[in-house]
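Shown here: the complex without one of its protein chains, the others still in place.
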Amino acid sequence: MNFNLPFIPGRPEKPRSSGLTMVMDKGLSLRQAEDLCEVASEYTDFVKLGFGTGLLTPNLKEKISLYKAAGIRPYFGGTLFEAFVARNMFDDYRKFIAESGVETAEVSDGVLPIEHGKKCQYITDLARDFEVFSEVGTKLRGKEISNAEWVSWMKSELEAGAWKVIAEARESGNMGIYQEDGSANSQLIMDIKKEINTEHILWEAPLKSQQVWFIKLLGANVNLGNISETEVIPLETLRRGLRGDTLLSFLP
Amino acid sequence: MNFNLPFIPGRPEKPRSSGLTMVMDKGLSLRQAEDLCEVASEYTDFVKLGFGTGLLTPNLKEKISLYKAAGIRPYFGGTLFEAFVARNMFDDYRKFIAESGVETAEVSDGVLPIEHGKKCQYITDLARDFEVFSEVGTKLRGKEISNAEWVSWMKSELEAGAWKVIAEARESGNMGIYQEDGSANSQLIMDIKKEINTEHILWEAPLKSQQVWFIKLLGANVNLGNISETEVIPLETLRRGLRGDTLLSFLP
Partner (left out) sequence: MNFNLPFIPGRPEKPRSSGLTMVMDKGLSLRQAEDLCEVASEYTDFVKLGFGTGLLTPNLKEKISLYKAAGIRPYFGGTLFEAFVARNMFDDYRKFIAESGVETAEVSDGVLPIEHGKKCQYITDLARDFEVFSEVGTKLRGKEISNAEWVSWMKSELEAGAWKVIAEARESGNMGIYQEDGSANSQLIMDIKKEINTEHILWEAPLKSQQVWFIKLLGANVNLGNISETEVIPLETLRRGLRGDTLLSFLP
């Protein structure tokens, strides 16, 4: 901090297990990745190479090295996992990500239907070599699961070896834990909160209103994801009570 | 591709005539233009210097050279053409763009009323020295043209010498081929598709939902434009079936 104001929420030191910020990289250049590291490496825990972008950008290995050197953990988005599994190429997936140099893996079934026991096997399998995020929630309207299933699947995926479970929202923030207008699906989130220690959950929250909602519910050190690279510093001002929406939230 | 997955739609080699991606540059710095080239030169066919930005940015000639060196074809947006024509300065326009080093020109009447025969003359005239995009569709609410006029004007502009016709959507994606809420004007698009080979059409599609809609209708190699520079890689993941919305679209 450039000035030590009192009554600013503390943040755990990196590498941390709560207060995580996961940023979505949709195809940054090396220089743009450096820019993110310059201003926000202290506030960024993970960078997700979104959907299948990791297969298409020509700078993959350099970018992964660059993030790691800045103390940020890169990984491939769950859609890439699904793209390999849809082709019965799970072993190739494991090999591809291991060779790329990442230490984190995501398991999801946002679009591809995967039997839940099989999904848990993938988690257990990858957890031997990687820190695993597993994602619960569909990207497809009409395929939504019940609140009880959300809770039960989160629990069984954590038991299967996931380090954190991610609550799905899509990049646009209008699915899963949110309504179509982007507002929180409060009953679902309360049902989850009642049953699972929220330190084990990373909530996708691409919109500012969603970030504010979760900070007010769970505090400055809630785990939030799908943050655009231009919104990491603004999110940090929300966590610290340095933006209008939370300016008075942490004062005595 | 960083890994050769099967069942990924093929893309023609550059310079190509279908599968085009046209990116909107609203005033990028030279370094930002380099960043675009680093990650996306393989996926970017044209860069449009949007509206009149080409008159205002101090880096014009260097930026045009930079794009050309990366195998990307830059050109000036149709609004600049209209700004010159509105002042009866068409000859100055032709001279200005020739001296700037571009090899592509756009003819449009999105705001300025131009009698259609006169518009076709501009196309024929410019087609002697440039590859011509001509744009059909107004930017002005209340001035919309009928479906039959869309089809007939597209045909006559191609006959007049346009290399491709652009279907107008505005930067915001809520005019022309789209409804005010951004959804596709399906009947219009079907009427066009029935009468004109869609390889000759470039559809403005600034929103992801619009890109998905066209890829599902016309395949991975549909020509799409008004793509933001941050969305070229995400669009390419849609074309390749590497994003949720199209993940299952190209599988056997």
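By letter and in written order, the chains are A and B; residue numbering begins at 1 in each of them.
The working rule: a contact is a pair of C-beta atoms (placed from the backbone, for glycine too) under 8 Å apart; a residue touches a chain by one contact, two chains touch by 3 or more.
From a predicted model like this one, the values you see are computed outputs, not experimental measurements.
Asker: Which of B:3, B:51, B:130 or B:178 touches the chain that is not shown?
Answerer: B:51
Asker: Among A:31, A:87, A:116 or A:155, single out the residue that touches the unshown chain.
Answerer: From the options A:31, A:87, A:116 or A:155, the contact with the absent chain belongs to A:31.
Asker: Decide which residue listed in B:27, B:182 or B:219 touches the omitted chain of the complex.
Answerer: B:27
Asker: Residues on subunit A that touch the omitted chain in the whole complex?
Answerer: 1-3, 5-7, 31, 34-36, 38-40, 42-43, 208, 230-234, 236-237, 240-244, 247-248, 251
Asker: Since one chain isn't shown, list which residues of subunit B touch it in the complete complex.
Answerer: 26-32, 50-60, 79-80, 82-84, 86-87, 89, 92, 96, 100, 110-112, 139, 170, 172
Basically, only the chains that are shown with their structure count from here on.
Asker: Upon optimal superposition of subunit A on subunit B over Cα atoms, what rotation angle is obtained, reported to the nearest 5 degrees?
Answerer: 120
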